[in-house]
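This report concerns only the one structure given below.
Of the protein chains in this complex, one is absent; all others appear in place.
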Amino acid sequence: MRAFAGYDFATGDKNPADGKRQEFFNFLPTNHPHYGYMDYEGWRNIRSPYSGASLYGQGGRRGRPEPVRAGPVRAADPRRRRFPPGLSDVNLRVLMENRRGFLSRLLMMAGLGSVAAGVSAMATRYLYPLKAVRLKRRIFLAPAADVPAGKGRPYRLPDGSTALVTDTGADLVALSDVCPHLGCKVRYEGAQGNFVCPCHGGLFEKDGTAIAGPPADEGKNLKRYAVTRVGENLFIDIEETVQP
Amino acid sequence: MTTAAPPPPDLEPVTPHGGRPLPPARTRFGRWLQRRVPVDLEALRYYSNEPVPNHLKHWWWCLGGTPAMLFTVQAATGILLSFYYVPDPSQAYESVRRVSEVVPFGWFLRSIHRWSSNLMIAAVILHMMRVFFTGAYRKPRELNWMIGIGLLGTTFFFGFTGYSLVYEQLSYWGATVAGNLTEAVPLIGTYLARLLRGGEMIGDNTLTRFFILHIGILPALITALLAGHILLFRLHGVTEFEFESARLRGPEEKKTFPFFPDHVMTELIIGIGLAFLLTCLAVIFPAGLAEKANPLLTPAHIKPEWYFFWTFRWLKLTGLTLAVLSIGFFGFLALVWPFIDQAIRRRRPASEISVKIGLAAVCALLVLTVWEAVATH
Partner (left out) sequence: MTLDQKRMIVASLSFLFLAALLIVAWVEGGKQRLQPKPKPVVGAESGKCLQCHEQKTPVIAEQWKDSRHAQLGVSCYECHRAGEGDRDAFLHEGKTIATVVSPADCGSCHQDLAREFEHSHHSKAAQFIGSLDNVLGEVVEGPLAAANGCWQCHGSTLAFAKEADGSIRRDKTGKPLLDPMTWPNTGIGRVNLDGSRGACSACHSRHAFKKSVARQPEVCGKCHMGPDHPQIEIYEESKHGIAFRTRIAEMNLDSPSWVLGEDYTAAPTCASCHMSATRNQPVTHDVGARISWTLRPVVSKRLENWEKRRESMKDVCHTCHAPDFVAAFYTTFDATVDMWNRKFALPAQKVMDALRARGRLTPTPFDEELEWSFYRLWHHEGRRARMGVSMQGPDYTQWHGFFEVAERFYFDFIPKAREAAHGDPEVARVIKASLDSPEHAWLKGMSPEERARIDAFYRERYGAEAAR
């Protein structure tokens, strides 16, 4: 068994009119692998990777090992075949029959194999779920008058999470009420003007920045939503994942 | 050390239960496997490599394999489709739409499933015609003919339950017509229809029933029938025919060729060819989706799939009860046809009447089908 690979490369002339020759010049053309019969033309302006394998196996009827070759088979004309020394005509026939049989088997297997691969790929693509889509949208939250000054008011968002909407006097903030530490519910302490997590004493500024406790140690702030006032109403920007 | 070492335990011949000792396999892994799966490869080769009569080299004689291949396609695509199908009247149509429009390659699988069902019915009919006109159902193959009729009926039932699942207008009203037909069966009709629909009328139960029939009961039934069909066929061997051309060639010509690999290769060609054909059909004429089933709105012109055209026309010609009874009667005739044929041939051995009857039946069905196809109502 022999495996081989190679790469033939010959430069071309970028601009034939500029008087500069950039072309590879093949003094004695050995070009049959690329151009077939034509040996008037030498190698020029080609890139040609190739690979293949040869196999030597039990080929002959007499039990004598006969070489069986496979590889990139080019159009061959038997008249031009140069016989290896010592091979009789009969041996040649056996060799060719085996090669044909091998070739048809190989092609058939390649064909059936690629079909099977294609069909399996399709079936996998069919079964594999489509990528979830992130949808951003602005939804109605509440009339502005509904959010009392200095108190946090929770609103359930479509994805099940809760936004704590607070009029801090200066600003309207909507923060996720889920503590970034371990997921406890955060509440607004109007007197101190900040958010407190009852579990481990996490403390957050009005804008959700962690100032004390484990969230501050980890540098994790409360998730903040954008709230917009349109006329008398508040709208909130949410992002949700939708499985198509 | 002169004592000869005992043969390694793995070279000891394996004997399958109640069989002959098997010659040890050549490789170690082969022997390991042989010990665990003690199959007599020789015997297997013998049973799987029966010589096949030469006439199977004619393509016309290879039709029997096509329904089986198409059934495999149906099973594969059907399993995949059932991943997304929801057998609930409120969601069925939407889930089919989702498969067709959203799921990658869903439209392709559904189109293949639909086209394959059509081709399968066509292939079964062609195979049956070949068997009929060559008299291959005759003694001793009567039972296999009867199994074949069972397979035909199952295939039709498959087709009917299949297009009912889509839950488009045709599905609903097709099922309605089928329910009314069942009700027209004397004595047991009402009970049978109730059983089929899971109620007095088409409702939530109906779709579930059709779904279970389509993906559970019918596949099991067709697999069993198919196994029996192939077993009997294998035990009897392929019917041998006398051909003019073969007689001319002389007796020295071999009359058979090996099943494997020669005939298998022929079937493989047909199989791949079919797959190619199905793909082309699916791309050029993908399965569409008509309007959603609306129990309140009977469509002006409703037609079943082409393979039920003849029943539909017959129904319009004869009326409900007569149609049901006559179709039942013809079905029974088809089922026991080998015995009828035998009785005729016992009286008049040279009679060609069976061919004439077959031709008449084919013509009648063809006329009814074409009539329904061109008629507007």
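Chains: A and B, in written order; residue numbering restarts at 1 for each.
Here, a contact is a pair of C-beta atoms (placed from the backbone, for glycine too) under 8 Å apart; a residue touches a chain by one contact, two chains touch by 3 or more.
For clarity, every value in this text was computed on a predicted model and none was experimentally measured.
Engineer: Which of the chains on display does the removed chain touch in the whole complex?
Structural biologist: A, B
Engineer: Per the definition of touch given earlier, which of B:N49, B:T279 or B:T318 contacts the omitted chain?
Structural biologist: Here the residue in touch with the unshown chain is B:T279.
Engineer: Return the single residue from B:A43, B:M201 or B:I269 that touches the missing chain.
Structural biologist: B:I269
Engineer: Contact with the hidden chain only, please: which chain B residues?
Structural biologist: 57, 101-102, 104-105, 107-108, 261-262, 265-266, 268-269, 272-273, 275-276, 279-280, 282-283
Engineer: Suppose we count only contacts with the excluded chain; which residues of chain A make the list?
Structural biologist: These residues touch the chain not displayed: 100-101, 104-105, 107-108, 110-112, 114-115, 118-119, 122, 130, 133, 135, 137-141, 143, 155-156, 158, 230-233, 240, 242-244.
Throughout what follows, only the chains that are shown with their structure count from here on.
Engineer: Distance from the CA centroid of chain A to that of chain B, rounded to the nearest Å?
Structural biologist: Distance between chain centres, rounded to whole Å: 42 Å.
Engineer: Give the list of chain A residues in touch with chain B in this complex.
Structural biologist: Interface residues on the chain A side: 112, 115, 122-123, 125-127, 130, 244.
Engineer: Note which residues of chain B are touching chain A in the complex, please.
Structural biologist: 80, 83, 102-106, 108-109, 272, 275
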